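Omission of a single protein chain aside, the complex is shown with its protein chains in their original locations.
This part shows chain A:
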Amino acid sequence: MAAAAKPKNGRLCSICNDRRAALKRPKTLEQICRECFYAVFEDEIHKVIVENQIFKPGERIAIGASGGKDSTVLAYVLSELNRRHNYGLDLFLLSVDEGITGYRDDSLETVKRNEIQYGLPLKVVSYKELYGWTMDEIVKLIGLKNNCTFCGVFRRQALDRGAALLKVDKLVTGHNADDIAETVLLNILRGDIARLSRCTSITTGEDGPIPRCKPFKYTYEKEIVMYAYFKRLDYFSTECIYSPNAYRGFVREFIKDLERIRPRAILDIIKSGEDFRISASTKMPEQGNCERCGYISSQKWCKACVLLEGLNRGLPKLGIGRSRVLSNEPNKDTKQTNGTKNMQSKQCGTLDF
């Protein structure tokens, strides 16, 4: 890292009025210095945690850790806040090894360094041990179409299984404000009412075995990356080699374009998502349990079991398509399945809500 030359502007921080400003906050457009930035960034997350009563003293908490920027900053900030404000939490890092050579093996090295740097015990669960398949093997069989569906469905369960093995009370993930705004738009575009109504919740799955929380719900991606940069946090930033990055990618780019024009747009979209009211007469899928593995499911079998059955029987297309109409009306949805399967393939599966 080269030593910085003199700053380009003499403007002072609008909070301390003492040091030079280092960044413009997207949320408030304030120009603030590095030290005040650290303080407001951490304080806001602390406030979100307190106001939403995310944690109770003595709880065991797993941090879903991919080695990427969001989960790395989350692990760092949470262990800091836990110490500073005496949350009394037992924190763990939980990683999923999808079995993607040249991507996950490298990012897992980052998580292993985080384990030492932050002194948090790490648990890794792999697709191979849970399902008998690595993503490399799945892609070899099914190609690069719909692979993100497999990965997304498997990851969601893998995190829950890992959390159960760690005997934690909750799982926290690094989803940030930009991710949530993206998901709100994506769910509107897909017409997915069930997900639209829950994707903005800070805590989900409270009725299930392991609730999930998003402490970065109101935290801008720009600030997370700036924080990681200024603090020199060690994170991994390579795109998944199998991610076609198409559908979510378009929404993502649209959100970034909006942010450039009006940074508040991100929070406004989240607010709109929260204010959506689903009419009481809308039939929502009922949550039950998978008859095969017992995992939470609105169908006879959960999505992972359907996908796995397809893989093991050499029919990998089984279970690709609209899950809502899958097992109840098998004849009616054949045509629709073909038409919608690309839409269903969730891009960049790390963003499962």
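Quick note on the criterion: contacts are C-beta pairs under 8 Å (C-beta built on N, C-alpha and C of every residue); 3 or more make two chains touch, one makes a residue touch a chain; residues count from 1.
As a working rule, contacts and distances are computed from a predicted model.
Of "Bacterial surface antigen (D15) domain-containing protein", "rRNA processing protein", "Trafficking protein particle complex subunit 2-like protein" or "Ubiquitin-related modifier 1 homolog", only "Ubiquitin-related modifier 1 homolog" is the UniProt protein name of the chain excluded from the display. For the chain missing from the display, the contacting residue among A:Lys217, A:Arg252 or A:Lys303 is A:Arg252, taking the whole complex into account.
Summary of contacts with the chain left out: across A:Glu115, A:Asp160 or A:Asp179, the touching residue is A:Asp179.
Set against the missing chain, the residues A:Met226, A:Val251, A:Cys290 or A:Ala304 yield one that touches it, A:Met226. Touch with the hidden chain on the side of chain A covers residues 1-9, 11, 20-24, 31, 66, 68-71, 107, 174-176, 178-179, 221-222, 224-226, 229-230, 236-240, 252-253, 256-257, 259-260, 348, 350-351.
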